[in-house]
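All protein chains but one are shown at their positions in the complex.
Going by the order they are written in, the chains are A, B and C; count residues from 1 in each one.
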Amino acid sequence: MSPATRDEIMTVAAARSLRDGARCFVGIGLPSAAANLARRLHAPNLVLIYESGTIGSKPDVLPLSIGDGELAETADAVVSVPEIFAYWLQAGRIDVGFLGAAQIDRHANLNTTVIGPYASPRVRLPGAGGAPEIAAFSGEVLVMMRHRPEAFVQQLDFVTTPGHLEGGDARSRAGFKGRGPTRVITDLGVLEPHPESRELILTNVHPGVSADDVRDATGWRLKVADDVAETEEPTVQELGVLRDLRERTERAHLG
Amino acid sequence: MSPATRDEIMTVAAARSLRDGARCFVGIGLPSAAANLARRLHAPNLVLIYESGTIGSKPDVLPLSIGDGELAETADAVVSVPEIFAYWLQAGRIDVGFLGAAQIDRHANLNTTVIGPYASPRVRLPGAGGAPEIAAFSGEVLVMMRHRPEAFVQQLDFVTTPGHLEGGDARSRAGFKGRGPTRVITDLGVLEPHPESRELILTNVHPGVSADDVRDATGWRLKVADDVAETEEPTVQELGVLRDLRERTERAHLG
Amino acid sequence: MAKIIPLSEAVGDLIGDGSAVAMEGFTHLIPHAAGHEIIRQGKRDLILYRMTPDVIYDQLIGAGAVAKLVFSWGGNPGVGSLHRLRDAVENGWPRPLEIVEHTHAAMAAAYVAGASDLPFGVIRGVHGSDLHEHSKAVRWIESPFDGERVLAVVAHRPDVTVIHAQRADGDGNVQLWGIVGIQKEAALAANSLIVTVEEIVDRFDAVPGEMVLPHHVVTAICHAPGGAHPSYAQGYTQRDNGFYTAWDAISRDRNRFEEWITHHVRGTTSIAEVLDSIANAGDGE
Partner (left out) sequence: MAKIIPLSEAVGDLIGDGSAVAMEGFTHLIPHAAGHEIIRQGKRDLILYRMTPDVIYDQLIGAGAVAKLVFSWGGNPGVGSLHRLRDAVENGWPRPLEIVEHTHAAMAAAYVAGASDLPFGVIRGVHGSDLHEHSKAVRWIESPFDGERVLAVVAHRPDVTVIHAQRADGDGNVQLWGIVGIQKEAALAANSLIVTVEEIVDRFDAVPGEMVLPHHVVTAICHAPGGAHPSYAQGYTQRDNGFYTAWDAISRDRNRFEEWITHHVRGTTSIAEVLDSIANAGDGE
């Protein structure tokens, strides 16, 4: 078996973060791969909820969109979009939300709206989608992003999705019920908010990655935990299941 | 065939008021009988909507409750209760609403809440149900009540459901979109609001009933139209269909 | 999350004296078995929510279990008055009953707000209805966009909601169909959810018009076939129209009511026994 790629390590690390039975609000791409991997490993009772309204989906391959037919066909319940946002997400019935972003700052606030000024952006990004409410109302949020200096920035161009706002207890003062981003899982390592300042701290590096590598890929002066750990290599089982899932996905979608 | 009873004449008169294709919000009892009679006569495309959420019900017999199984089984669509009130009634998608009441005043305001003071009622009535919104948001409202002095009163004990409020243009000033009560069909005749004052005027008497009979059964000084008409006797077809419907209903519910 | 347990245990564990309880079912699927169990266990001072309090709430009120009722239409559908509800409001018997009353539209919006974790729901409201003047649960507010007046209705957040459904599966998912009324909103507005069911199956067959409540929002599932009687469960039981009619005479008289409750509810332990007891007595048929 060939060694794990960085995206694979990132996906496995995210999958390991999910406890069995959790209700997980899943986006497309890496989060969906991580959640579906976890469901095949240690978390067979993970409840996958997609914003298209499918609750308890059990897809056999990875969906290419949050509205793939298989998500509906294998769900415990399919509800309307107003309901998924009001009765499920806003009502606090999601344990874990997954988010990605174009930019993140040291307090895990996220930008998916624009690079440059809002009125005349240099790059127009897709926008908010469900992210602000996912971050506000989920029990906790896992962020998955590739670690690059232009993505891990000193100052967001636009705060689409508040994470820990300006840090400290700002989040709970603003009335958010969930704990907000608890882990930022990247292709280099894992950042976690400091318990008091809520500034993101490097707590894990992936195999073969040094803390300096991660600092170099971060646009702010990244703090590193005293006891930074190395992520355990993906096991043969983890990697095997992930690769099998991806292979079957490719066959299904292109076949 | 035995002559029509007063309740039968009242039901037939109400049925005749319904135009084919109208969307009709139906309560139980006389309104349901009238609507289902109309659907079997001149209005085969009448759309019956019950507040339990059944849209386009086509019951074979009269339902005993607004939630009878047959209403759901024969409906074009069954929706939730929040939806029937928000998306259908409040949104103005009902053409004709039917109401009854314990008390009505000269401007067709209705009381279904209490006889006596609200805090210590002499008679506690069932309450509002859907009536206030039916009267506010339906295109027009037909009221069906048995004509008695204690029901047709000078002064309501409680305004559950505004009809024409204090009369004149009060209703449109209050922002109601529908036309409000357009006919009050009783077992003695038909009252209609005066085009300007909106005071109820006797416009029809049923066969064998005089205007004085109706005045005697009304708790306020009832005005009578100059050209008060006599309700056309129920035809053999009308009466036959109504009696057949009632007979089949009794067999079905008691059988 | 969903445990399959006896109804007596669910009511005993989840409903206390003073609990706020919503028992919903719009004509269809009314949880009578659970109501009886609440009476049997002698719960007191309950705050009850229900759009259409009917025979089961008449029984709970007459049995003295209820301190406050939040509702929008309280009658015996197709028959007439609820005499126990009337006696409580008109005469304070067997105890005074505080009431908060709404229109159906307002009750529905209040459940929607509760299910959505919002402090209030919004409806157009009906200008000129005395009902809105007598309620602290509604307030006129203005649209921040055009100043239009609409009615805010305080959210319903019961401690426990109780519903009856056709089926549960082994995982604790709940399936119901037919007239689904306000059940989903009532279920999701509450902190705990008790569901009595006609049948527990391994896996659901999909049914047109079905609503599924996933196991993770269900607290307790109790097997209680016939538990909606005299209401019905589409596909399982028929509405017992005769009982609704007979209830009028039973409930009209305090003594007859008390005998009925003592004999058929307090003297039984399950809905199956209630139905036998009624049939044997020829009482309520």
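Here is the rule we use: contacts are C-beta pairs under 8 Å (C-beta built on N, C-alpha and C of every residue); 3 or more make two chains touch, one makes a residue touch a chain.
All values reported here derive from a predicted model rather than from experimental measurement.
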Of the chains you can see, which ones touch the chain that is left out? A, B, C
The listed residue (B:Ala4, B:Leu18 or B:Ile55) that touches the chain absent from the view is B:Ile55
Which is it among C:Asp13, C:Asp45 or C:Glu210 that touches the chain not included here? C:Glu210
Quick one: which of A:Pro82, A:Pro149, A:Gly208 or A:Gly240 touches the chain that's been left out? A:Pro82
From C:Arg50, C:Arg124 or C:Lys184, residue that would touch the chain that is not displayed: C:Arg124
Chain C residues touching the omitted chain (full complex): 117-124, 139, 141, 143-146, 148, 150, 152, 154, 206-210
For the chain that got dropped from the picture, name the residues of chain A it touches. 28-29, 51-54, 64-69, 71-73, 78, 80-82, 85-86, 89-90, 109, 113, 118, 121-124, 126-133, 135-137, 158-162, 165, 170, 174-176, 253-254
Residues in chain B touching the chain absent from view: 21, 23, 47, 55-56, 76-77, 86-87, 90-93
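Please note the rule applied: only the chains that are shown with their structure count from here on.
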Those chains which touch chain C and also touch chain A: none
Averaging the CA atoms per chain, pick out the one whose centre lands closest to the mean of every protein CA shown. C
Chain A-chain C separation of Cα centroids, rounded to whole Å: 41
Starting from the mean Cα coordinates of chain B and chain C, work out the distance between those two points in Å. 28
Where chain B touches two or more other chains simultaneously, the residues are none
Enumerate the residues of chain C that touch no fewer than two other chains. 112, 184-185
